[in-house]
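Just one protein chain is left out here, and the rest sit where they should.
Lettered A and B in written order, each chain numbered from 1.
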Amino acid sequence: MKLSTGGSVQTDIKGRISEPVERTFDVVGRPVKKIDSMGMILGEPVYTDDMAPSNVLIVKILRSPHAHAVIKRINKDKALKVPGVKLILTHEDVPRVPFTRAGQGYPEPSPYDTFLLDRKVRYVGDAVAIVAGETEEAVDEALRQIEVEYEVLEPVLDFEHAMDEGMPVIHDEPDIKGVYNPSRNIAAHYEMSVGDVEEVLKNCEIVVEGTYYYPRSQHVMMEPHAAFSYLDSNGRLVVVSSTQVPFHTRRILSRIFSIPIGKIRVIKPRIGGGFGAKQAMIVDAYIAAVTLKTGLPAKIVYTREEAFVNTYTRHLMRFTVRVGADRNGKIKAIDMKGLSDTGAYGDHALTTFMVAGSKTLPLYNKVEAVRFSGDVVYTNHPSAGAFRGYGAPQGLLALESVVDQLAYELGMDPVEIRKMNAIREGESSPIFKIMGEGREGVEQVVESCKLHECIEKGMEIIGWKEKWNKKRIEGSKVLGVGVSIAMQGSGIAKVDMASATIKMNDDGSFNLLVGATDLGTGSDTVLAQIAAETLGVDVEDIIVYSSDTDMTPFDTGAYASSTTYVSGNAVKKAAEEVKYQILEAAAEFFGEPMDNLHIEKKKVVSKSGKSVTFADLCTTLYYGSDQRQIAATASFVGEVSPPPFMASFAEVAVDTETGEVELRKFVSVADAGKALNPELALGQLYGATVQGLGATFNEELRFDSRGRPVNASLFTYKIPSRGDHYINNIECHLVDSYEPTGPYGAKSIAEIGIDTPAVTVLNAIYNAVGVRLNKVPVNPEELLKKMEEKK
Amino acid sequence: MIGTSFSFYTPSTERELLITLSKGALPVAGMTDVMVKIRTGKMKAKALSSVSRIESLKGVQMADDAVTIMAATTYTELLENKGLKWRLPILLDAVSEIGSTQIRNRGTLVGNIVNASPAGDGLLVAYLLDGNLEICSNEGCRSVDVRDFVKGPGQVALAPGEYIRSVTLKIPPKDSLYAFVKVGQRSAMAISVASVGVLLRLNAGTIEDFRIALGSVAPTVVRPLELERNLVSLKMEDGLFKTLAGELMNYISPIDDIRASAWYRREVVKRIVENLSVYLKGVEKQ
Partner (left out) sequence: MKIRFTLNGERLEMDVREDQRVLDLLREELGLTGTKEGCGEGECGACTIIVDGRAVNSCLMLAPELDGRDVITIEGLSKDDEPDPIQKAFVDAGAVQCGFCTPGFVMSTKALLMKNPRPSREEIYKALEGNLCRCTGYVKILEAVENLITKEG
């Protein structure tokens, strides 16, 4: 086994290669309670809106009623006379700087196609004016009093025709940057191939093809976007924001307002969920504009409707997949051609599209040729963006459906065809090198992969052998089972950087300062476990602070399944350095060589029998001799992005009278490396699974023929509730592996669970009734019709 | 924030209620729908007057052949009422599926009727049980059949200054079988794409009483009285429900909407009715 692949993490402070073998741990691998959960459950004011000062200006946005229009004239005179109204900003009043809201590493792979306020509106709900006032009533009244004259343009609503000749151009402004072909509404384009796909397909004994759609769903984190801002006593802009990306937010604000990064501070308190919807600068610039203009504190809290329409949705994608194989089921070529709808703005447009290939195609790494290509187009819909899975659920729906088609065409067991073709430990795929996120990727050998174990375990739980290929009927219901496999990544290799600072206190506790952004996942807890494990202390001895651009070192943020792996490695490195400093100081203290010493339960113990507690050692260093602060900052960039793997199984009962699908059982078994906190890891897996099942059965943000959203409320857009029939029928498991480049063997777990539910259920429906649906959410009506047609 | 300002009265007697109504206030009960409508701008009101503190509008009165439910009685209070369990089990079946616990703790049956949604589960049961409303104003009280009260989706015959005191539901003949079936998004708190309520009384294989009400398949709940009458005295035979299902199609006029097409609504209603024998259940004894 190669140990050097992951860069410096396996090497301890003196450059020795540490043992990547399994050993017993004191803190990691245990279900440590989430360290911030007690404050949350007591109802303490820990979220953004809870902490906002009471004298703050209320900020709301005037929104466009048209999907595509040019603002001819805005009159704010009447609105400004509403008592209590302080400020109204229109496109005439704000700096015209193109930017992207996408919270990505700089320079962002997303186009700079957005302005704080623009002359043109590009979807129903696009921002027209920023209104600030002393009370909500005043602001609401002002919103009603602003007069806007629009020149209404023809909207582009069908993404499959957005590139057509003669379609209205959505982004015709000359000062945007990084758009692939604005005149054809193409935000991004990508193509790559390995080998001659057409040639290999021609020589295949069987070629199957299918076209699949994954809808525009929404994150629906429970806390809508919120932020407040003020000027501190030195006149610096402070923004407290419910964000996954405080450092990117700081940089984007600096760009928009042309103020130095050093004059901005972004603080992230506890976050009520994000799932990608907060991997962006969504609301912060609105309040910053008000605070910078007035000098007064300002607050914005999105309504649920705004959270639906004015943040992000998942990219609606269509993929046509061709898979060629020999008659034994050995897959020889895969061709994936896609089209993605990024809506009005190109946030995460290219990268989500590439992930649809880069996080699916390596699953079938033994092909002779593979191709991935397509376009990301603008339409006059709300902007799509980052959403858990980040393109992988869309790509996987198509790929794993077509692989299923192949199995049935060949009369093979769908599990067997996957076992035969799927990637294994020690193997690689050319895709890793070719496809990164918005650019070239990184070559890597998969050093931990228990995918086949995941498949075996899932098969056993679902009872595959007893159930597959058996006609099972209960009254009007027909039963069937389905399978799919998936992978994700762990951070973005050679792009995402995380850092951590640890400093020792004189009671033997440690402050752990991380830029990593716990958005409700429990990453603060996992990072504390890593620090505690390394330093030989309890989790309670680690005081975590995340994240604050003034106080904590840089971290790209919580996205791309990066926190445990990338930020975790940074924490481990920082802790190792602190540990070295402790041993060094103790060696001086004892007057003994360092080799004599080791750490044991918050003490440094020498072979000579001497020992000193951390508290005493630090107190001595503070007040006694050779005074200094033990502290270290370390950074980490992944040289690779080791994928977690997963196998999922579903058992459905399809009612042939109504087309309704009952999910009898859903099983996901994942290899996330060593689970540093199994309870939190499983929490991620269950949560992602249920979110994926929501998209499978219910969730799709819909629009009328004029582009107006029709179900932007929790009453009309149903997310899974306790009352959903399948909630009790879900089983998630982890298969432990050990990722040598990971902190204590860990890979990622946050996203992968959402990739499989849709395709697994569709495959099970096919097994039950022989109808292959090509999109989710499963529509009972469509299924009933197709069953009728089959009769 | 609710986004608009209005007056809100909480009278404690019906007399006080009438005074507020004469000032232009709208009578409201649990407000679970009203608050959403006001907030989303679908309803504009200068003043609301809540009936929920009025003692004389609370509770359930039992008679031999009917049950009177006062306007301020919540769904939860109905579900906790032991007397209703055997008198009107179909009502409890329907009510237990309305909203969530929080909604049922505030919402009322009378409110559901006034809402007049063709998908209203409570309204459907009120149709099925020949619901009759007592409507009062300064001029006195009148009684109106629920069927005549509902004029269309969201439209009812309630004049300014009037409020509903109660709804009286008839207890079905002893030993009736009943069914309440919803087809919809398979989730709690979802509105069904179609719903069917049935009451059936058999005597030695002969139909003595038959009633059916259908939700979400027309501008309001459908109760095909003529069809019901034609079934009385027929022998309960195989194929009867199939014939019934076919004939029912002439009584419904579903539309396409975001949740389902007209075709699908017809199709599922037909199939539920064809298979009614699977869904029918007996009343649990007292």
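By our rule, a contact is a pair of C-beta atoms (placed from the backbone, for glycine too) under 8 Å apart; a residue touches a chain by one contact, two chains touch by 3 or more.
Here the structure is a predicted model, which means the values were calculated and not measured.
Participant: One chain is left out of this view; which of A:49, A:341 or A:700 touches it in the full complex?
Facilitator: Candidates A:49, A:341 or A:700; residue touching the omitted chain: A:49.
Participant: Using the touch definition from the top, which of A:34, A:216, A:250 or A:268 touches the missing chain?
Facilitator: A:34
Participant: Given the contact definition stated above, which residue among B:103, B:202 or B:240 touches the chain not shown here?
Facilitator: B:103
Participant: Which of A:222, A:261 or A:473 touches the chain that is not shown?
Facilitator: Checking each option in A:222, A:261 or A:473, the one touching the absent chain turns out to be A:222.
Participant: Touching the left-out chain: which of A:606, A:691 or A:737?
Facilitator: Per the contact definition at the top, the residue touching the missing chain is A:691.
Participant: Considering the whole complex, which of A:249, A:521 or A:760 touches the chain not shown?
Facilitator: Spelled out, the listed residue whose C-beta touches the missing chain is A:521.
Participant: Tell me which stretches of chain B touch the chain missing from the display.
Facilitator: So the residues of chain B touching the unseen chain are 1-2, 4-8, 10, 31-32, 35-36, 39-40, 50, 52, 76, 96, 99-103, 105-106, 188-189.
Participant: Spell out, residue by residue, where the missing chain touches chain A.
Facilitator: So the residues of chain A touching the missing chain come out as 31, 33-34, 36-38, 40-47, 49-50, 54, 219-224, 270-273, 275, 303-304, 519-522, 679-680, 683, 686-691, 713-715, 719-723, 727, 730.
Going forward, only the chains that are shown with their structure count from here on.
Participant: Taking the mean of the CA coordinates per chain, how far is chain A from chain B in Å?
Facilitator: From the centre of chain A to the centre of chain B is 44 Å.
Participant: Touching residues of chain A toward chain B in the complex: what are they?
Facilitator: For chain A paired with chain B, touching residues are 136-137, 140, 475-476, 657-662, 697-698, 702, 710-711, 713, 715-716, 718, 720-725, 780-781, 784.
Participant: Which residues, counting only chain B, touch chain A once they are in their complex?
Facilitator: 1, 3-5, 36, 40, 100, 183, 185-190, 258, 260-261, 263-264, 267-268, 271-272, 275, 278
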